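Structure in structure tokens, see below.
With one protein chain withheld, the remaining protein chains of the complex are depicted in position.
What follows is chain A.
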Amino acid sequence: MQDILLLGIETSCDETAAAVVKNGREVLSNVISSQVALHAEFGGVVPEIASRNHLEKIDEVIRLAVKEAGIGFSDLSGISVTVGPGLVGALLVGVSEAKALSYALKKPLIPVHHIEGHIAANYISHADCQPPFVCLVASGGHSHLLLVEDYGKIKIFGRTRDDAAGEAFDKVARAVGLGYPGGPKLEKMAKEGNPDAFHFPTAKMEDSPYDFSFSGVKSAVLNEMNRKKMLSEEVHVADLCASFQENVTEVLSEKAILLCKDLGVSRLAIAGGVSANGKLREKMQEKAEKEGISFYSPKIILCTDNAAMIAAAGYYEWKNGNFADYSVNAYPSLSLTEG
């Protein structure tokens, strides 16, 4: 069979990324221009700034991805692009560029759901990672517990009732004065703290055991901060961070293992920015091992937003014949299609 070389383009949030991936699994290039430092000044991603910078960087990023892959545009089999969900202005830069490239190069255009991309990051890192498997997707904008029945075929079992897991990390980090982005900073701080110093509540979801809620634990941390401040007592930030992280990673890993057991699925994967969290990876690995479940996690560089994952997901969309015409738009709140 002829090799399928896909260019992936990702601009849904604050990373401008392009990559070339062969047959959905082999990464030939993985170029990222990160805007993290630009947005740090504002304590979060500023959509207009993100969109402006995507437009400035996108050509260079694509050119570099093709060059690093050692190919020319004409060698590509198609172009896959994130069409949603994400920041609409940011998405539109990637979508408009991809459409024009696809038309002018006469290569098919493949629309990719951002979350499907995150899930596909596991295919790159693990040759033996194949459906069916349970996947926990946790990032700044998403928290889903789902079953990947087949490539591009997903069934959602759990979602967050309020904040996404990564959002809770960011908010707590901000409240304790660590700044943005909160996840990596909070994790670093937590290393110095005692995870059992505080016992924060976990939300009980009677009707849906796989759903999450992080607003309770987030509020508990903020209340503890305020209480200490009112008493003019010193806040032990490291302990707070460690205990918060312990709470969230415990909930995430417990629910993921529970779903594996309930469905009788023996493979478990994680995806999304929060899956870069060392504590979460450690807990999932431990619990999975205990239950005889194979555990997969993407390489750290593939956990956060990148385009290699979009090209990998695009490969399976290609195989399913999911192509877009040139009226395709950006869909900021695109939901995952089950089926």
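We take it that contacts are C-beta pairs under 8 Å (C-beta built on N, C-alpha and C of every residue); 3 or more make two chains touch, one makes a residue touch a chain; residues count from 1.
Operating definition for what follows: contacts and distances are computed from a predicted model.
Enquirer: The complex lacks one chain in this depiction; which UniProt name from "Glycine cleavage system H protein", "NADH-quinone oxidoreductase subunit A", "Gcp-like domain-containing protein" or "Electron transport complex protein RnfA" does that chain carry?
Expert: "Gcp-like domain-containing protein"
Enquirer: For the full complex, which residue in A:S29, A:N122, A:S213 or A:S297 touches the chain that was left out?
Expert: Missing-chain contact among the listed residues: A:S29.
Enquirer: Determine and list the chain A residues touching the chain excluded from the picture.
Expert: Within chain A, the residues touching the omitted chain are 16, 27, 29-38, 40-43, 46, 48-49, 51-53, 55-65, 68, 73, 88-89, 92-105, 124-125, 177, 179-181, 183-185, 187-188, 276, 299-304, 306, 308, 326-330.
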